[in-house]
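Structure below; questions to follow.
In this view, the complex is presented without one of its protein chains, the others remaining in place.
Take a look at chain A:
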């Protein structure tokens, strides 16, 4: 794991203090947000990331976002939450509405990377999704937390109903694509590669 990914996974990222708009995001989106900010010259955007490992603990997301909004609301003109629902069961949406901050729409990052409309229409019920970040961090986010390193016999219990692994690629990275392909093989799933780029994330940040 790279040093930055390790930091994004467990600690997140602190804001630099510059910019009028604070993005409160999942650590799993940091690379993509920073790339979009640099490519578009969006210097008005500052970025704080919560630990990406909250992906595995959605119950921690809403309280952490609420605390971050409370801590920073007087320091920025606007705060935008770069989380989709992400397994919070509507609680994050409700908290954001109560705090008067906007968030990106969609059920999770797979959806907005693919484009929420396309994702809803795709009907890939038996697909397991990876993004660039999750492909890089598969062992830390999936394999080890599910105990598959210690108990590989549980693979079918977890993924027996899945048929394919869809790698939604934000970038063209041959090594990462090969890694995703190997993950699919390890899980016994058919590998599908879709180059999505940043999907709905670009338009959401353009309006933030």
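Note that in this section a residue touches a chain if its C-beta (ideal position, glycine included) is under 8 Å from a C-beta of that chain, and two chains touch if they have at least 3 such contacts; residues count from 1.
Just so we're on the same page, contacts and distances are computed from a predicted model.
Missing chain, UniProt name from the options "Y-family DNA polymerase", "2-oxoacid:ferredoxin oxidoreductase subunit beta", "5-methyltetrahydrofolate--homocysteine methyltransferase" or "ABC transporter permease": "5-methyltetrahydrofolate--homocysteine methyltransferase".
One chain is missing from the display, and on chain A it is touched by residues 58, 85, 87-91, 107-108, 120, 125-126, 146-148, 150-151, 154, 157-158, 161-162.
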